[in-house]
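Take a look at this one; I'll ask things after.
All protein chains but one are shown in place.
For chain A:
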């Protein structure tokens, strides 16, 4: 008789497998906006590709972005933007990573330092403006992933650093994070390639090509400046030379920036590392997704049907025979 019940159960499970509607189920999803630094220091070639050839920070960042987007669970969304000088430019608001992957791929491939509309590189202001951009209504609820090497060109005057407390603070929630800064580049200094108008490399930046210290505004502490003249030489009269024509990942600076702007910091090394850095609870949001459980019903149906035919059944109904 048990087999009759098993068959009836099979029929019921099959009915479920056919007619069970999708049940809303909460899942973790990521809505991210990738903001990429396209200033010139990103052309420094201090990463290696799989064959050991040198590739630029920009190319490495593009690879990493595409990979990170591909590894996000379906239903997550990724938007894309670039920044140079102080201003971020949003290319598109987040799109779904599985269905719209071909578009993500085409547009990330097309990212180029030559999209830059101005040449300066003011990371802290760009970060501030990106954070502000994230409050725009088309980007509501998204997290910022800010890819940069942290190279300020020209050097900034810390006195005029942006004040992140002006932004929407989410003070009520200690755990809240605006996103993550991804540090691109090597910690040792490298030469920055120089290009002509047509994008042909014409050598590297030399020490005399770039300013080595901030000349903007007023110094915060004039006493420290050699040859300070209040009107005619607020930044001193001495010639300053430094290593600003070379570039490295300014990790300490970015960690500091991350702290003041309620973000985390991750240094880009391998793609798997970036995946784990991105797929964290603080960047995810819970969304309900209709989930199909029909498969499970079908598996139960299969099991109960197989029960009726399992080969280890005694040939004769023993208990009844003994009666």
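As a working rule, a residue touches a chain if its C-beta (ideal position, glycine included) is under 8 Å from a C-beta of that chain, and two chains touch if they have at least 3 such contacts; residues count from 1.
Quick note on the criterion: contacts and distances are computed from a predicted model.
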Check: Per UniProt, what's the omitted chain called: "Probable membrane transporter protein", "(2Fe-2S)-binding protein", "ABC-type Mn2+/Zn2+ transport system, permease component" or "VWA domain-containing protein"?
Finding: "VWA domain-containing protein"
Next item on the list: Pick out which of A:22, A:115, A:187 or A:286 touches the chain that's been left out of the picture.
Entry: A:115
Note to self: Considering the complete complex, identify which of A:17, A:42 or A:278 is in touch with the unshown chain.
What the structure shows: A:17
Check: Going by the touch rule given at the top, which residues of chain A touch the chain that is not shown?
Finding: 3-4, 7-8, 10-11, 14-15, 17-18, 79, 82, 87, 89-96, 99-100, 102-103, 106-107, 110-112, 114-118, 133, 136-139, 294-295, 298-299, 301-302, 305-306, 308-311, 313, 315-317, 320-321
